[in-house]
Structures are given as C-alpha cells and as structure tokens.
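Below is one structure; the comments refer to it alone.
A protein chain is absent from this complex, but the other protein chains hold their places.
For clarity, chains are labelled A and B in written order, and residue numbers in each chain start from 1.
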Amino acid sequence: MHGNRFRHNFLTALLLAPATAWLVVFLVLPFIAIAIFSVGERAPEGGYQAAFTFAQYANLPARATAFWNTMVLAPVGALACLLVAYPVAYYLALRAPARWRLILLALVVIPFWTSLLMRTYAWMYILGGRGIPALLAFVGIEDVRLINTPGAVLLGIVYGYLPLMILPIYVSLERLDRRLLEASADLGATPLSTFVGVTLKLSLPGVMTGFSLVMILLLGEYLIPTLLGGGKVFFIGNALVDLFLQSRNWPFGSAIAITLVAVSVVVLIAANRISTRVSGARRVDLI
Amino acid sequence: MSKSYRDGLPISPEKFVDQLMRLKRGSIGRRDFLGLTGLGIATAVMAREIGIMPTPAFAAENLGDRMSIATWPNYHDPQTFENFKKDTGVAVEVNVFGSNEEMLAKLQAGASGWSLFVPTNYTISTYKKLGIIEPLDMAKLPNFDGTQEDPRFTSEGTIDKVIYAVPKNWGTTGFAVNTKKLTKPMTSWKEFWDTAMAEGDGRTMVHDYQLTTIGNALKYYGYSFNSLKQDELAKAEELLLKVKPHLFAVSSDYQPGMRAGDAWMTMCWTNDGAQLHRDIPEIAYVLGKEGGEIWTDFYAIPKDAPNKPAGYALLNYLMNPQVAVKEHLANGAPSTDARVNKLLPKEVLDNPILYPAADLLTPLEFGAAATLTDPGRAELMARFKSA
Partner (left out) sequence: MRAFVTAVFAFLYLPIALVVLFSFNAGRHASEFTGFSVQWYGTALSNPFLVEALKNSLFIATTSALLAAVCGTAAALGLARVGVRTRAVFDALLGAAIVVPGVVIGISTLVALVQLFAVVNPFLASIWPGDQPPKLSLGYGSIIAAHGLFSMALVTMIVGTRLGSLDRNLVEASSDLYATPLTTFRSIVLPQIMPAVVAGFLLAFTFSFDDFIVAFFVAGAQTTLPIYVFASIRRGVTPEINAIATIVLVASVLLVVLAQWQLRQRKPSN
C-alpha cells in the first residue's frame, strides 16, 4: 500500500516537473524581476536603479487615460470580433457540408501564418490614399481618409483576432447535439426561439472562452493601434512599449505591467464566474 | 599579395578542432562554423585573387562570413553591402531601428549580436558611460582621415581624447510639405504648427520622438530646442495638446503616408526630405527659421560585438570616399567628409535641402544627452500621446 502510494506520488511529481520548472524559470523569476523593478527607481541614463519605494505605483494615474482607453477597447474589440465570428462559426459547424468543414476551418487559420505585420501593412495600403480612397476618388468622392481613424483600428483588431474567436465557438457548436434542434423545431418553436433557447445557450461556453481570450490579448495590444491608428490613440500596451523601449523608465513600466496583470487576472476570474453561472460548466473551456 | 594569400590558406588543424567543439557546444551555428572554417575565407581569397579587392588593411584577420549592423530605415545603398560581400565574403545583415532608445535598450540588455551600429551624436556619451562601446582602434581604419572631417560634426564622437565613434553623415530636422495640397509658402515652425491646426488639419504628422516633437514645439515660442525649463516645457505642452486632435499621426515612419498622399506635411529628417523630394517633386523640405535640430550620425562598435574584425572591415569600407559617395547619393544625407564632398556632383552640393544656406544653419542646435534622458520630457510626451 505504501509502495503504491509512493509510486502514485512519484508519477504525479514526474508529470508536473517539466511544467513546474518551466513556470518557475520563465514566469515566476521574470515576475519577481519586474516586481523588484517596480519598487525601484529610474537610473539617470534610463534603466533601473535599486531602491525601495512605492513612488512608481503612486504615479499610476499618469497613465490613467491609457488604462481607460484599454478598458474600452478590449471589450468593444472583443464584441465586434464576436459579432463577425459567430455567424461564421455557426455556418462552419452546422451548415457547411461535412466534407468542406476541415478545409474551411483551415482557411480560417491560414492567414495567421502570414506575419501579422505584413497583413497589417497590407491594410495600411488598402485603407491608405492609394487603396479604397483612390477608388472612391475615381467615382468622384475626393479626399476620403480611412487610415489612422478609430474605425481602422477596430477593423484591424477584428481582422487580427477573428480566428481566435471563431475556433472556440465552432468547437462548442460542433459538439451540439443536432437532435435537440430538431426536437425544438418539432415542438413548434420558431427558428428564432430555437436559436436563442437552444443553440445560443449551448454555445455560450465557447462564446465566453473566445470573448475572454480575445479581450485579455487585447489588453496588451499595441501594434495595431500604432500602425492603423497612427499612434494617436494610446493604449496600455503602447505605454509599456514606450516605457521599456523609448524613455527606458523600467521601474514605472514594471509597475504598470504588474497592475495590468492583476487587472487581467481579475477579468479572467470574473469571466470564469460568469460563464460558470450562465452555462453551468465547471471552468472556462478554452477550446 | 603573397602574404594575404597565405592568410587565406585553409584553417589550421588546432583551430578547426576548436571551432568544431564550439559548434558541438552550440555556441556557434553550423553556418558560422562553415564560415569560420573556410567557406568565407575561400570566397575572400577568390575575390582577392581576381583583384576585386585592393590589398586591404584587414586582410590579416579572419572576417568570418557574416555580421550584422544596426541602423536606420532607408539609410544605406543596398548595393554597398552586396559589394562588401563580393569583396570580403562577409554577408551583412541589416537590423533596422526606429529610435536611438530602442538601440540603446537592446544594447544595454546585452547580446545584441551587432558588430557595427549607427548611434546619433547625443547618445554616444551615454554609451560610453554605460561602458558598452569600444574605443576605436584607428589603425584598423586607414580609410578614415580625421583632417578631412568638419570638427563641427565630429566632436561628439571623441570623449577625453579617445575616439569612440566616427561620423557617417549629418543632417537637420525640418518639415516636409506637399506644396500641391498646402500652397501657402512656409518658412517657420510657427507656421508649421499653425497650419497643422488650419489648412493641414488631419493631414499633419509629427515624430513619435520626444526630442524632436517637443523640441520643435518649443521653437514655436523661440525657446531652446533642448530646453528643460519647467515653464517653457509647459508652454510647449499646451501647444502640443492643442494640436493633437488635428494630427494625422504621431509616427516616425512618415514616408508611406506622405507618398500615398494621406499626409500633407510632416516633421522630417534631411535624408527623408531629400528622398521624398527626389521621387515626388512637389514635396518640399523646409527648415524652420527659428532653428531646430542639427545632428550627426556616427558609426560605433559595441564592446560585445561578435565579429569585431568584420565590424572594422565594414567600417573601413564605408569610410572609403568612393563608397561613401554612393551611400550619400542613395540616402540623401550630407557627408561630414570633405573628400566625399569633392566627389559629389554639383547639383547635389547646390541642393538646398542637403546644404542649407548658412543663415538657416546658424540657429540650429545639436540635441543634448540630457534632453534625451530627461524623465520630465518623457512624461510630457506620454501625456501628449495619450491625450
């Protein structure tokens, strides 16, 4: 019995060891490093200088606008993404011919294998003066500006995160028992009430997963606002990149990073709670 | 010739084993291994034998087959590196950066992998203070001739009589205007900022760079480009916040916007101004008559450069006036070297974008190291960008 238990524990430890080592060296240690930085001071030439002060945290309101913009962008971007993604996932899971399903699904992922930078630069071209505005000028609508607008940023975000939203919703819809839909229709429910009462309800875990994943990744986004927004809209990701790479105020950047991670964890937990309450599922089903 | 030929002979057995061990440990890649053990040398020998390369000062050293340089976008004639590869067998990888601070951050963190880089004047003292650049061994740079350099541009490369960096070219920071869209002639920073809020509304770009954006806003009131005074910076901030809603973009990558016709006016460095004007004649380059920035870009070698011999070789190659003149023609920024200026066609020397009239040059200021590292200006910039 003892031997058995020992073997059980040993195997458990063995299974967890690689992940634990990985998490310690590449998550806990870096986190400790920025935690130490965050109570330090900026060196005169930039960088970090040892100290113990909470001045960096007290200075957080200096980036309040960036925090606020991010808190608006993340849910709005995720929602826009969801509105585009849901019909696609629905079609792929329930309407598309079975033999096309894999190909169509792959077609959703393949754009991701072309660098995001190149795709975003392509959008800069399409929205820029030689793209759509040139076409509009051709039909007589002059001097339309699309690039560097909030709309362009939103478009870029929907574009960049669409597959991350489609996949989890697809998985949750695909597992759906079609007999339920038929039963609902047989019982005289309208298509709309079948959709709301059965399909939407059962796909909620996937929706929540996609929504929280996209929202969390949007909390750190900086490239799309920079390229398609012309650097005029400032998000927390931009603030971080600036502090670490431009003004090299590493302590302040670290304090912001720690705050952002804390906020993100809270968001993740809240999303978990909501999805548990709504769907009765145990945890967020990430795919 | 015979000496360099002997140097090109295949690697010694001891050295080969040494390299093999390094390869096994993974401290060099397979490609480096090939280069270090002969491939690169073979190419170099061939080049020497057919006489492409005049007996160079660096022939005595093993140059490997690759190196990387950190530099600015649109800054070199791509042909330069191809020719260097033909001559020496060393392929040059170009890492492009958007700002001096990005370079500094990466070099400060260590293991950048560069053997040559292009810092701007005001960062050199910081690099020296941090101890991450190499005092240059001038014996390895026979092509450099200090007597031919204008001291106005070279002084910041020398600290305590030690040369840490040699100048590449100099330039100014003015603004570029699409004169078809904005027809009113402009000559000052005051007009730049006022136009940005009027005819240039929604079509004006400023740098994503505190040094120039704040510096040129200070010029609106005639203050020093490098000012660190509270009250003057407060005025500049007031102006920047007022202009912000009227801007097209806050970005240092302004060529695409200007070329596509989305932006009509932008803060602009000399070489970009010359390139834009060359391709699109209606884009003019203007120096504010109140003053503004004058700068010099230097070449320097990091202390931890993985391939110093190749770094020196490339630097020496770039200091060759025949090469530098082609670089000059490609990127458009004026040279600091009198030998290069002699080789330039007259129309270049007469180009007012590159060689502005003396009365425009006089009020210009070099950016100061303190301006760049000032935390107050960094926070001002953040407030401007997040407004």
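Convention: a contact is a pair of C-beta atoms (placed from the backbone, for glycine too) under 8 Å apart; a residue touches a chain by one contact, two chains touch by 3 or more.
Only a predicted model underlies this, so the values are computations on that prediction, with no experimental measurement involved.
Student: Just to verify: which one of B:Asn62, B:Gln255, B:Thr371 or B:Ser386 makes contact with the chain not shown?
Tutor: Considering the complete complex, B:Gln255 is the one touching the chain left out.
Student: Touching the left-out chain: which of A:Val25, A:Leu60, A:Ile141 or A:Ala183?
Tutor: The missing chain is touched by A:Val25.
Student: What chain A residues would touch the chain not displayed?
Tutor: 8, 11-16, 18-20, 22-23, 25-34, 37, 84, 87-88, 90-92, 95, 98-99, 102-103, 106-123, 125-126, 130, 159, 162, 167, 171, 213, 216, 219-220, 222-223, 237, 240-241, 244, 250, 253-254, 257, 260-261, 264-265, 267-269, 282-287
Student: Name, in rising order, the residues on chain B that touch the hidden chain in the full complex.
Tutor: Here the touching residues of chain B are 21, 25, 27, 31, 66, 68, 73-74, 78, 91, 93-96, 98, 109-113, 253, 255-256, 259-260, 306.
Keep this in mind: only the chains that are shown with their structure count from here on.
Student: Between chain A and chain B, what is the gap in Å from one C-alpha centre to the other?
Tutor: Chain A and chain B have C-alpha centres separated by 37 Å.
Student: For a test of understanding, state which residues of chain A touch chain B in their complex under the given definition.
Tutor: 42, 44-47, 62-63, 65-66, 69, 124-125, 128-130, 133, 145, 147-148, 226, 230-232, 234, 238-239, 242, 244-249
Student: Can you check the complex and tell me which residues of chain B touch chain A?
Tutor: Touch residues, chain B against chain A: 99, 101-102, 104-105, 108, 126, 129-130, 202, 205, 208, 210, 244, 247-251, 256-257, 260-262, 373, 375, 378-379, 381-383, 385-387.
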